[in-house]
Structures are given as structure tokens and as C-alpha cells.
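Report on the following structure.
Shown here: the complex without one of its protein chains, the others still in place.
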Amino acid sequence: MTVTLGEGLLVSLFALISGIDFWLEGFYIFRPMIVCTVTGLMLGDLRLGIIAGGLTELAFAGLTPVGGTQPPNPVMAGIMTVVIAHTTGHSPATAIGLALPFSILMQYIILFYYSAFSVFTKKLDDYAKEANTKKFARLALMPTVVVGVTYAIIAFLCVYGAQAPMRELVNAMPGWLSHGFQIAGGILPAVGFGVLLKSMLKMQYVPYLLIGFTAACFIKFGNLMPVAVIGAALAFIEYSHARRNSVVDKKLKEIQDNANNGGEDDGI
Amino acid sequence: MTVTLGEGLLVSLFALISGIDFWLEGFYIFRPMIVCTVTGLMLGDLRLGIIAGGLTELAFAGLTPVGGTQPPNPVMAGIMTVVIAHTTGHSPATAIGLALPFSILMQYIILFYYSAFSVFTKKLDDYAKEANTKKFARLALMPTVVVGVTYAIIAFLCVYGAQAPMRELVNAMPGWLSHGFQIAGGILPAVGFGVLLKSMLKMQYVPYLLIGFTAACFIKFGNLMPVAVIGAALAFIEYSHARRNSVVDKKLKEIQDNANNGGEDDGI
Amino acid sequence: MTVTLGEGLLVSLFALISGIDFWLEGFYIFRPMIVCTVTGLMLGDLRLGIIAGGLTELAFAGLTPVGGTQPPNPVMAGIMTVVIAHTTGHSPATAIGLALPFSILMQYIILFYYSAFSVFTKKLDDYAKEANTKKFARLALMPTVVVGVTYAIIAFLCVYGAQAPMRELVNAMPGWLSHGFQIAGGILPAVGFGVLLKSMLKMQYVPYLLIGFTAACFIKFGNLMPVAVIGAALAFIEYSHARRNSVVDKKLKEIQDNANNGGEDDGI
Amino acid sequence: MASNSTVTPKRGKLSGKDITKLGVRSIYNQSAMNYERMQSDGWTLAMTPMLKKVYGEDTDGLAAAMSANLQFINTNNYAAPLLMGLLASLEENGEQRSTIDGLRIALFGPLAGIGDAITWFTILPIVAGITASFAKQGSILGPLVFFLVYVALFFARIPIAHLGYSAGTKAIESIRENSAIVSHAASVLGCTVIGGLIASYVQIKVLTKIPVAAGHTISIQTQFFDRIFPNILPLGYTFLLYYLLKKKNTSPVLLILLTFVLAILLSWMGVL
Amino acid sequence: MASNSTVTPKRGKLSGKDITKLGVRSIYNQSAMNYERMQSDGWTLAMTPMLKKVYGEDTDGLAAAMSANLQFINTNNYAAPLLMGLLASLEENGEQRSTIDGLRIALFGPLAGIGDAITWFTILPIVAGITASFAKQGSILGPLVFFLVYVALFFARIPIAHLGYSAGTKAIESIRENSAIVSHAASVLGCTVIGGLIASYVQIKVLTKIPVAAGHTISIQTQFFDRIFPNILPLGYTFLLYYLLKKKNTSPVLLILLTFVLAILLSWMGVL
Partner (left out) sequence: MASNSTVTPKRGKLSGKDITKLGVRSIYNQSAMNYERMQSDGWTLAMTPMLKKVYGEDTDGLAAAMSANLQFINTNNYAAPLLMGLLASLEENGEQRSTIDGLRIALFGPLAGIGDAITWFTILPIVAGITASFAKQGSILGPLVFFLVYVALFFARIPIAHLGYSAGTKAIESIRENSAIVSHAASVLGCTVIGGLIASYVQIKVLTKIPVAAGHTISIQTQFFDRIFPNILPLGYTFLLYYLLKKKNTSPVLLILLTFVLAILLSWMGVL
């Protein structure tokens, strides 16, 4: 199927909105779960959008902007996964892989903006010194506008402009290649989880990882709620222990401080 | 089926005995598990009695006299559940609901006695002052006798006397109503568990509730032993921790006391 | 089937090697898992050897030489289980029981050697005093050689020499007796686990035993890895707690020591 | 703190049998339960023979002891023999009236707490939960095991009384200290089991099916609730009741009636 | 430590509405994100109306406050309203510039840590994991629940701002103290869930079958890996990536490419 001009513009508008949402981290409609669903709706295939949303959301699970870093772009990944699956007839799992270059393209554009927007800081300092709130507000919102428009343009080009060559490319793919992309889509979440673990996993949390893993392996249920409930219970138990520990530590510190003070007092 | 006079007297006698047992909290034959079973046996339908016992026991699980309160009466609930199921042919689950008014009636009678028996205290004080142990014993046992006889009378009236109107009433019930009673019987245990939780559940025990709940949801087994075993294991682990904590607390207290004493000694 | 002379010598050689391995506790090829497998291979029935290895290994799980004690001998148990199953056609489970006398025989021989080898100590003291390392080495290795040769001889006699009477004996067994031996093989691991528990199980570890037991009862999986993973997770959590506890204890001790020292200093 | 009043007349000695009898007589503890002094009348009735033996000829002492025991008391019925045994040893040792009474008053509260946690909140739900699963299938094992457990518990009153007697005053410190720890562990066990009981025995199943197309319906229960978490409605309803009981102080009887009304209403509407 | 400079001009009062507005405006926090000062421009934009109200006629004070807020800041976006509210109460109370700035600088780091632990590392994986299981089956419940959760979180900015405002200086000590404990508990939950996510959502299945006899093959996946532990390959591969990320500092993008190359290669070889 082809994407019509109207559909292309519609998706482009949504890219603008969700792009700004990602920039501000507002309503999290920038996550693939929502982006895919809405894109699917706009292309007239809601079900495809929802399924692609589930898959792509997981593939991007740990890829977050924490600490001011910039991950592969979730908005473009979400849009292009649905668009590719829709236009080429490939499964969403395969499409995730094919959408990745677009996602990385947008990642680098945002990285460029992070550097570029430093130019405004000088001017904003001046406005602040003058307490000129009007001008300050206008200028401080400028980057958001620039980002939004960029999303709209890039999305339109990718979705509407590039569809012919892309379809050709994809159709020319041999079976093992598209199978390879599909498989990659299934393994991809591992990267996100690896990133998550990089910032969370200290030695002392390894047992909980193992418990969660084992529980999910052997509790047959359609979602992860049981694992989350077990995790919440364990977290709560640990919380109680940690509270108790901090009380003891406080008392110990108090005693030692008193002892030291006492010692000093004697000395003086 | 009808309850014969002989059966009515038999059940009435058992009401006297189990009523006294509830009054004294002796052998716990006052719990619906036993009351239903024995009543079923007396009415010639042991199997019905046992099944009703299981159901009614659970419906009354948390309804206990802890702290001197008085719950809906388990003896009358047990007797009447079996009697109603036996005479009207309804399922025990439905009968639990229909037996409830009798249970609440007896609850209020006991509550009345709790107030009324205060009249004896004056006299008992006097006997005590005279160290008249004989008279003291006779009077202190009087309330137990009164309670037992009351149970016998009330049970006889409900079981034997009221059966004709009751059967009519029950037979006139439309389907949705008896279905409603049956459903209520299935939900009723929630009240008891709520009452139990009211006195047990502090924030720090929530995780254990969740663990027990989740375990029971996913461990397929005919009884709750697995959950109880897990609970026992967790309780034991917590016990070890608490023991250890109390040792630390004791030492901390000692040190602080010494510090204070030391300070005071110096001061004096 | 009969054991040929060649097979008998081969097994005898392996008994020498694995016997020395048990004496030195080197590569653990003395455990029934390996002994049975190799014996099976030598007798031309590898599969039987492997299966018998699994069964016999478990039956001897807790029977270890910890603390310088001497358990029923795993080498002879392993060899004879396979040999008996092979020559009489009985199941390995039955054969474990029939092999036991040979295992106990060897146990007593080793026990005898433990006492006997004390005779060398006098001479070794002398060599040490002379710093005569050559002679020391030769003498200190002597017991190992004696043990190895003993294994070879005993194994040859049992495997090759005693096979005719043994087959007769076994063939004469009524059904209930061989069934009894088989059942005993299934219960035997309990002894080993009991021995393990004797040295490990303090009150505070009972909950973990229960958790492992319950987990194994309800997690349907072909091996014990899930239980081991859960155990490892719990062990790790306990390790973190214990580490933390020891830090607190240290601080408490420090404070108390300081207090005492302080007190003494003041006194002086 | 020990008895230093030399004027106290020498008191009688108690035998092992006396303590056994005291344990059995602890069954009288609620014989005259009333709102004015709760268990005190029955409590005194249970104590009388023991006191009589201790005071012997000393009728004044006996009268004083009986009167003292008639003060307000309300404790757990399986903890009562423990306290009785403990007090018996004090009476026998000739402690002062005030010491004895002070201890009785100081200990009945903590003992009620720990006793209730173990007997009402832990043993009963576990025994009820497990035996009910047998009984519901019509197996006599259910009531039989239930009965045997509680007969055993009744006779446990005897060793409990002996425990209290032999522990004597040394026990007091330990009871105070460990009551919190034991209650804590019992609560952990109790709450775990109640969680399991909620999942196993509260039954709420929505019958409503939403028609989405001709001949095609979606079941609210199996296609919605059961997919989120098993038994989520029983858990939710139990927590609602808990909330009403705890925060709104609603009476259990009212909640029972509410449950009936709701059940019948929703049955009538075809929802349950 | 409190303001003792009597030269400070009296400052304006803030209403509840002002704080609500502050909470909503905290959305501007990243409006001009850049590598030089990260969120400071957007942060100041969010704060401006509040500062304006506080300083009123005092333009110099406003200019000073705005300039101070333009210093480097980078914190979690759900923790930002908390810090904003807290600082609003200090500005309103006429604390000295240096006190206010010191607190802002001292707190944004810890708040980033605790906020990220809760929002990015715990809530997102849980919500994503659970809703994805619905979405993968084509159920609209997935995106719907996801959306509702995050709309609710957006509006939580308002009470969070109020919390910060009303807690005032008292909160500081408590934030410092509890941030470690809450992060710890969140990590426990987060790691448990990630363990579950690995098992549920990373999919690696070896297709290779080894022929052992004519017409008889052994499947590497079902007869080897699946017998050792379910999902052992997903766990192993995730740990390999973790190792590369943590110890070798490999970039995630490189690992994504590596994953693709491997997947395509092994697909071509018929292994996956």
C-alpha cells in the first residue's frame, strides 16, 4: 500500500506534536507505544499500529535520555516501523529493524541541536539581567519550535517522499535478510535492558534480577503483573529493612559524635 | 424435607453444648466447621453438613470475638445453614445467606447478656470478701448456665418451630434472589478477611499479603498448605532478623544509658 | 551377561585410578556419576552406566568424608552397581542396593588404613629432621600406592571373581525382594541428605529448606536449576544483610571498647 | 523488689497436680463474661482452688487475693493459663499483694496481643483455610483435623500453665521483650495466609458479556479482569471492606448486609 | 541561617493558584535544552511568573533571581516541580539569594537520581512491559492504559509542586536522607521487573538441528538450551551486552548495529 499525500501530512503533523512532547518529556506520547498506535490509526490500520506499538515499545524499553544523553529516536522509530510494515507488507518485527536508520538519523539531529542551542544562552543572560520577561520567554521557546518543525519536515520526507525507493529496496530483500531483520527485532529489547541494567544493577540487586527472571520463566500468565507484584513486595520488604538500618546508623553516628565532642570538651 | 421433633431436640441439645463452648472458648466445636458437620449428622445428611461446614467456616473466618467484641453468631449460623439447605433443598452457599438473620439475632442476645451479667459482680465481690468459695463458684457459673439454656431454646424454636413459614418463604423466592444469596455466600468471606486485616495489616505486612495472594493464584494445589509453608518460611526469616535487631537495639540503649550515666556522674 | 577377563582387568585399572583420586580428592572422578559412566563404557553399555551414575550419585549425595570421616565407598558402589545391573539384568535402582555390601567393605578397608598409616609418621619425622626431602617424598607417597593397589585387587575380585555366585544369588531372589532393593534405592538419597543436614541445618536455615522443597514441588522442570537460582538469590540477599550486620557489630564493638578505654583512662 | 515483709504468714506449697488443675480450670475464664469487668469473675473462679491451697487457714489472705483478682481483666484464653501459672508461683512464694497485682495488670495486655496474634489471627485462618478445602469436597478429613487441632490446643493449657509456673518472675522480662518479635513473625505468617485465603475463597465472577458484533461477545470476566490479574475482584473488594472497617470504622455487620444487598442487586441485574 | 538582612525589601505573597501554575509550567523545563547549561533556560522560563509575583516592583531583585536560575541545572522532569515549589517558598519568605541558590545546586543532583530511579527505571519498564503484552495481541487496552498512566503523571506535577512548596526547608533534610532508601527500594523493584522483561520479551531461538542418525535429529534449542534453563540465551545475551556497556563502555548504538549484523548473519547461516 502507498501512503497518500493527506496521510503523509497527517503523520507529519503528529510528528511535530509528539516530537515536541519528546523534547519536553511531557505526556509520553512520544513513546513508540503511542506513536505507532496513532500512526496506524492515521494510515487506516489501527491493529497494525497497536501491535507494532507493543513490539517497538519493548525494543526501546531501556533507550532513554537519562542524564541528558540522547538515544535512538523513539518518535521516528515508531512512525517508520508502522509505515514500513504498512507499505511493504512485512511483519512489524521485521519493520523495527528497517526503521532503525531513520531513528538514528533523528538522534543525531537532536544531538546537533543540543550543541547548537548553546548560542541562545548569551542573549538569554542579557534579557535576564534586564528582567525582560517577555523577550526571555519568546527566545527560550524558540528551540522548541525549531525542533517541532524539524520533526514535521523529516517525518514528511521519510514517510511520503522516500516511500518509492524504500519499497523497492525492501522488495528486493532476499528471504534470509528480512528474516534476519525480524529476528533482530526480537533480540533488540536486550540492548535496552542492558542499558537499564548499566545504571541500575549493582551487585546487591543481582538476586532480584534472578528472581524476576525465574518468576517470569515459570509463572504462566499473559502479562508481567505477577512479576511486578512480587518485585513490589520484595522492594517493600527491603524498604522496611533500609529504614530500620538508617535509624541504627543515625543512632550510631550520634553516639560517636557525642563521644568525640565529649573527648574534645575534656581536652579543652 | 422436614425436621422431626426428635431431630429438633437433638440439635437443640447440641446447640446448648456448642453454645457453652463458644461462651468459654473451649474446644472450638462452636466453629461452623464442627457445628455444620454435627448438625448434618443429626439430620441424617453428614455429607451436606461437611460441605456446609467448609463453606460457612470460611464465611466466618475473620469474624471473631477478639478484644471482647461479639461477632455474628457462628453456632446459629452453622446450625441454620444446614437446616435451611436440608429442608428447602437449596445449596449450602445459598443457605449461608438465609441463615444470617438467625446468626445476628443470637449475636444481639449475647451482647445483651454481656451487659446484663454485670449485675452479678456486686454479689461476687461480697462472696470474695467473705472468702466464700462455694457460693462464689455457684454464682460465677450461673451466666454459663443461662447462656446454654438460651442457646437450646433459641435453636429449638428456629430449627423445629419456624420451619413451616421458613420453607414457604424460601420456596416463594424468585431465581435471582436465591442466586443472589448464593453469590453473597461466596463473597462473604471477604468481610471476615477484612476484619482480620483491620487488626493485623500494618503497612509493613502488605508485601506478605501480596506474596500470599500471588502464590495462591499461581500455585495449583487443592489446599493452602503451600502458601502456609511459604508464609512460615518468611515469618521465620523475619523472626531471625527481628531477634538480631533487638540485640542491636539493646546494645545501643545500653551504650546510651552508660553515656548518660557517665555524663551525670561527671557532673555530680 | 558375563564380565570377560579383559573387561575385569580394565575395570580394575580404573578402580586403581579413581581409588587414588578419592584418596587424594583430586578430580572427583571417584564420584559415582563418573565411576558408573566409565564402568558402563568399559562393559560396553554406556547408557546403563550413565543412568546408574545419575541414580547412584544421588544415593551418595551426602555421604562425604568431611572432617576426616569415611563414608560408604563411592568407587566400589559405582562399579558394582553397574556390574550387577549389567550381569543380572536388574534395574540400576535395584542394583544400588545389591552393591552396598561391596561399598561398605571398602569403607572399612580405608578406615583400617587410616589407622595403619600412622606407623609411617615416626620415620617421616626423622627424615624431616634430616631435611632429607627425597626419602621423605618416597615414604609420604607410599600410602597412596598401597591404597591404589588395594582398590585394583578388591575391584578385580568383586567384578570378575565373584560374578558367578553373585549371579546365582541374585537370580534366586523372589520378586518382592528385588522390588524391595529397588525401592530402597529410591529412598537411599534421604540418608545422604540427612547427613548433609546434620552439619548444615541450624534453626535459622529451616525456612530455606522449606522454600527449596516447596519450589521443587511446584516448579515443573527437568532439573534443579530453578531451585538453585532461587537459592542463590536468597543466599546473596542474606549475604548483603550479614555484611551490613557485621559492619554495625564492628562499630558497636569499637564504641564499647572506646567507652571502656575512656573509662579506664579516666580512672588512671 | 522481692518480698521483704516478714509479717506475711508462711504460705502453702503447690504440687504439680495443682498447676495441672489450674491449667484445666482456666477454661472458666469467661464463665461470667460481662462488660463491667470482662473476664475477672471467671478468672477468679479458675484461680480459687489454687489460692485456697496457698492461703490455707489464712482466710483474710484468701479474701484479699480473691478480691484483688476480681479487678478488670481481659486476655487471650490460651495466654490466661500462662499468666495464672506465673501468678501461682508468686502467690506461693509469698510475694506482696501489690507486686502480684501489678504484674497481673502489666501483663494481661501484652499477652492478649501476642495470644490473639497467634491463635485468632494465625492458627485459626490457617487451620480453617486448609481444612475447609477438604470439607468443601465433602471429605470428613476437614472437620476431623479441625477438631483434633483444637482438642490438642485445649490440652495445651496444661503445659502452658506449667510453663508460666516454672518460668516465674524470670519470664516477665522475656515476655515483654519477645512479645513484639513473636507478634511480628505471627503477623507475617498470618498476612501471607490471608492473602492466600482471599485468592482461594472469596468468589466474585462477573457474568456480563458485551456484544461486539452479531453472535460475538466479549466476556468482562475472562477477557478483561482475568487478563489483568487472577482474582483481582476478590482482592479489590476485600481491600474496599478493609478500608471501610479501618478508616470509616464501619461495623462488620453493616458490611455483611451491604454485601448481601449488593449481591442480590447485581444478581437481579445479571451482572454477578 | 534564616534571613536576617533587614535591607531586603518586603516580598509578594504566593497563592495556591500560583503554585499550581508553577507545577504546570514545569513542562517548560527542557524547552531550550543545550549542552552548555542543560535545562537552565527552560527552568528559568518556568519560574519567571512566580518570581515576577514575588519581586513585584523590585526589578533588580527579579533580574538577580532570573540570572541566578540561569546557572547549570539538570534534574529529573518529575522532580523539577518539587524543587521549584520548594524554592518558591524560600523566595517568598525572603531568604537570601545565596541560601536559595545553594539549595538549588545542592538538591538537583539527588533529585535527579531518585527521580530517574522511579520514573525512567521503574515506572516506564513496568508500564511498558505490562501494556506491551496487551498491545502485542492487538488490544487497544495497551496504548490506552499507557496513555492514561502518563497523563496522570503529567498532572501529578501539580501536587508535586504543592508538596515542595508546603514542605519548604523542612523537606531538605528528609530528601537527602530518604533519597538513598527510596532509590534502593525502586532498584529492587526495577531489577525484578527487568529480569521478568528479559525472560518475556527478548527472543532468541536456535533453529539448528544436529542429525544423529538417518531421519533422526537433535534440536539444539528444545533438547539442549531449553533443558538447562528456559530463556537462557536471552539472559546470556543481555548480560553480554551489559558487560560491554558497563566494562567496555561500548555505545548502545554500536550494540544495536552489532545485534543486527549478528541476527542477519545467523539468519543467513540458518542458525536463528
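Going by the order they are written in, the chains are A, B, C, D and E; count residues from 1 in each one.
Simple rule for what comes next: contacts are C-beta pairs under 8 Å (C-beta built on N, C-alpha and C of every residue); 3 or more make two chains touch, one makes a residue touch a chain.
Computed from a predicted structure; not experimentally measured.
Participant: Of the listed residues B:Ile109, B:Ala162 or B:Met225, which contacts the missing chain in the full complex?
Facilitator: Of all options in B:Ile109, B:Ala162 or B:Met225, contact with the hidden chain holds for B:Met225.
Participant: Consider the whole complex, including the chain that is not shown, and state which of C:Leu5, C:Ala128, C:Val149 or C:Ala164 touches that chain.
Facilitator: Checking each option in C:Leu5, C:Ala128, C:Val149 or C:Ala164, the one touching the absent chain turns out to be C:Ala128.
Participant: Of the residues in subunit C, which ones touch the absent chain?
Facilitator: Against the left-out chain, subunit C lists 23-29, 31, 33-34, 37, 46-47, 50-51, 53-55, 57-58, 61-64, 66-68, 71-72, 97, 100, 104, 107, 113-118, 120-121, 124-125, 128-131, 133, 136-137, 139-144, 176-177, 179-181, 183-184, 186-191, 193-202, 205-206, 208-218, 222-225, 227-228, 230-232, 234-236, 238-239, 242-243, 246.
Participant: At which residues does subunit B meet the chain that is not included here?
Facilitator: 221-223, 225-226, 229
By our rule, only the chains that are shown with their structure count from here on.
Participant: Starting at subunit C, figure out the least number of steps needed to reach subunit D through touching chains.
Facilitator: Between subunit C and subunit D, the shortest chain-hopping route counts 2.
Participant: In whole angstrom, what separates the CA-based centres of subunit A and subunit D?
Facilitator: Distance between chain centres, rounded to whole Å: 53 Å.
Participant: Distance-wise, how many Å sit between the C-alpha centres of subunit B and subunit C, to the nearest whole number?
Facilitator: From the centre of subunit B to the centre of subunit C is 54 Å.
Participant: Can you compute the centre-to-centre distance for subunit B and subunit D, using the mean CA position of each chain? Integer Å is fine.
Facilitator: 10
Participant: Spell out, as numbers or ranges, the residues of subunit E touching 2 or more other chains.
Facilitator: Within subunit E, residues 134, 229-230 contact more than one other chain.
Participant: Counting only residues that touch at least 2 other chains, which ones in subunit A make the list?
Facilitator: 206, 208, 210-211, 213-214, 217-218, 221-223, 225-226, 229-230, 232, 234, 236, 241, 248, 252, 255, 259
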